[in-house]
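One protein chain omitted, others in place.
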Amino acid sequence: MKQSSTFRISVLVFGFAFLYIPILSLIVYSFNKSRLVTVWGGFSTQWYGRLLENRQILDAAWLSVKIAATNATGAVILGTLAGLALARFGKFRGRTLLSGMTTAPLVMPEVITGLSLLMLFVVMESAFGWPAGRGFTTITIAHMTLTLAYVTVIVQSRLSSLDDSLEEAAMDLGARPAKIFFVITLPIIAPALVSGWLLAFTISLDDLVIASFVSGPGASTLPMVIFSKVRLGVSPDINALATIIVLLVTLGVIAAGIFLARQEKRRQRDMQMAAAAK
Amino acid sequence: MATNPRPQQQLAVWNDPQAVPYVHIDRVTKKFGDFVAVNDVSLKIYKKELFCLLGGSGCGKTTLLRMLAGFEEPTSGKLFIDGVDMTGIPPYERPVNMMFQSYALFPHMTVEQNVAFGLKQDGVPKDEIAARVDDMLKLVRLQQFARRKPHQLSGGQRQRVALARSLVKRPKLLLLDEPLGALDKKLREHTQFELVNIQEQLGVTFVVVTHDQEEAMTLSTRIGVMNAGEIVQVGTPKDIYEFPSSKFVAEFIGNVNMFEGRLIEDEPDHVRIDSPELGGTIYVDHGVSSAPDAVVFAAIRPEKINISVEPPEQTDNVAQGTVKEIAYMGDVSVYLVQLASNKIVRVTQPNTYRHAEASITWDQTVYLSWHASSPVVVSE
Partner (left out) sequence: MNARAEAPRRHRHSAGVQLILDFLNRLPPYRWTQARLVRWGITGRTLATAIPYFWLLLFFLVPFIIVLKISFSEARIGIPPYQPLLSWLDGNVAQINVQLKNFANLILDSLYWRAYLNSIKVAAISTVLCLLIGYPMAYAIARAQSTWRHILLMMVILPFWTSFLLRVYAWIGILKNNGLINNFLMWTGLIDEPIVMLQTDFAIYVGIVYSYLPFMILPLYSNLEKMDLTLLEAAADLGARPFKTFLTITLPLSLPGIIAGSMLVFIPAVGEFVIPELLGPSDSLMIGKVLWQVFFTKRDWPAACAVAIALLLLLVIPIVMLQRAQAADARGAHR
């Protein structure tokens, strides 16, 4: 028994070292004075200053955030509808196709998704004149198509684990289907929608390949700018940017973790109280 | 065995041919694909009844209930509630409420909001909602928990919220799906009586689905026993227990000893059955309608068999055997007695005085006997 737990601990230590050393190295070298990223030249925060002066990166970041937020909102709306249809409407004509179209984007290589959407936009523009040019709109549409699949999976699995007698009870008490959706279903699955939104936001913010295909001149997202810079080699202000992103994500995840832990604790206290109140 | 808390005589409405049924199930069949869940069921349930649908899992009882609530449409046949054909009427427009097996309390609403939900859907004025919710919570003794969320309640409290929520709209018919299934044994017994009290107080017709025969016996005015999508017998708890109409019902409700035999005497006032399994004849003091020489079964309840060391004086309704197993249960003792044919007979004897069970021991030869009114003759 002792042996196996030593083995397990060492597996975890090595595994997490592999996962985290690259990220830590990014952070450490973002405070390096030297331009040569991996040669330590003393502590400095100059690259953060440089980053904040870099209009190109700031504009790209702002564009990416706008796209990500629009995308996440749209994906949550469409994904909720699709998840609802798949989990609750029983067997309807074309269900298999819908189910296939919502899972396929998850495993489709990005180069294929990007290429095919670009082809569509080109054909559409020449046929209908819309979307005129490529940029914010086309990237958002492309990202929504990809991320609505993730939201659908989340919503569908949440709904299938939700006792359908809740919705039946509401119907039995006189509520009509549309009202049941807004007053019963939606509030209960809200946490799943929040995580779906965050996931859609992150995927959009992170995407390079699809955005590169469907974007046009003048519309460069943050990953596109980063990519064009790092292609030429390491650059300390990118380290600074990475540090900021890692910091934001970590804070977010820790906050979410604390929030969930608190809720769990309160829930357990409530249950004990309920058991005692018999 | 459970006792029926209500007097019987006042409610013989189902024997009155003039009475108008409140719920009329008319030759209803429900199929899911090839599977027949409910097969050509007809049933009349009267006002203020507490009717139990009793059966094992998958016998179609819940499907029947869900059709009354409107969650499933019959494949064929019709359902009438208070004389109105329910075909095509959605659940939210039926004068029926349901209490769910899982209780289905809305987790994001307080007890108060849960109970008020149904009234809000009907556009009842605010102060009336408040008053009626309050009354209902008083009835189920949950006033001090009004502001709690369902997860802050114990199982019994949740059950009472579910009951309050389904009653607050004053439905004429309340459907209850395994209402006590999620409670532990002690609480269940207590709640059974509470449920009957509330039903009588409000004068609502209850249709209860349960797989627990003891629960059905305690609660109901009448029981409908279901098997494989069909209603096999409808009757009062006493009818069902004392006069099962088939081998299935006899074996499903309580314990029973089944003796296979052949009718050798078939008179209007008595029958005699020759049963090689028993190693003797069974005399029954009432007539049965069966072809002479037919193979029949005599069903005898374990508590109606007497066990003795000395041979009894009667010649019918007697068997000799060896005690193979004795189980002391406290209130009664159970004996498993092996006959010459190797058939095992189950006998229960009340322990009316201390050490009553001590006179009979393992491997002792004993005599079993019963009164001529005790056996019920059923066919396969």
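All chains are identified by letter, namely A and B, in their written order; residue positions are counted from 1 within each chain.
Operating definition for what follows: contacts are C-beta pairs under 8 Å (C-beta built on N, C-alpha and C of every residue); 3 or more make two chains touch, one makes a residue touch a chain.
In this text the structure is predicted, and so the values were computed from the model without any measurement.
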Option from A:Leu52, A:Val111, A:Val194 or A:Ala255 whose C-beta touches the chain left out: A:Val111
Candidates B:Lys31, B:Lys47 or B:Lys120 - the one touching the absent chain: B:Lys120
Which residue of B:Arg27, B:Lys126, B:Arg147 or B:Lys324 touches the chain not shown here: B:Arg147
Of A:Leu12, A:Leu52, A:Val194 or A:Ala255, the residue in touch with the unshown chain: A:Leu12
Sole residue of A:Leu52, A:Val122, A:Val194 or A:Ala255 that reaches the chain not shown, by the stated touch rule: A:Val122
Chain A residues that touch the omitted chain in the full complex: 4, 8-9, 11-12, 15-16, 18-23, 25-26, 29, 36-39, 78-79, 81-82, 84-85, 89, 92, 94, 98, 101-105, 107-112, 115-117, 119-120, 122-123, 126, 141-142, 144-145, 148, 152, 177-179, 181-183, 186-187, 202, 205-206, 208-209, 213, 223, 226-227, 230-231, 233-234, 238-239, 241-242, 245-246, 249-250, 252-253, 257, 273, 277
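Here is the rule we go by: only the chains that are shown with their structure count from here on.
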Distance between the centres, which are taken as Cα means, of chain B and chain A, whole angstrom: 54
Touch list for chain A against partner chain B, complex: 163, 165-166, 168-176, 179, 184, 187-188, 267, 270-271, 273-275, 277-278
Interface residues, chain B side, partner chain A - complex: 69-71, 90-93, 96-98, 100-102, 104, 106-108, 117-118, 121-122, 145, 149, 151-154, 156-157, 165-166, 169
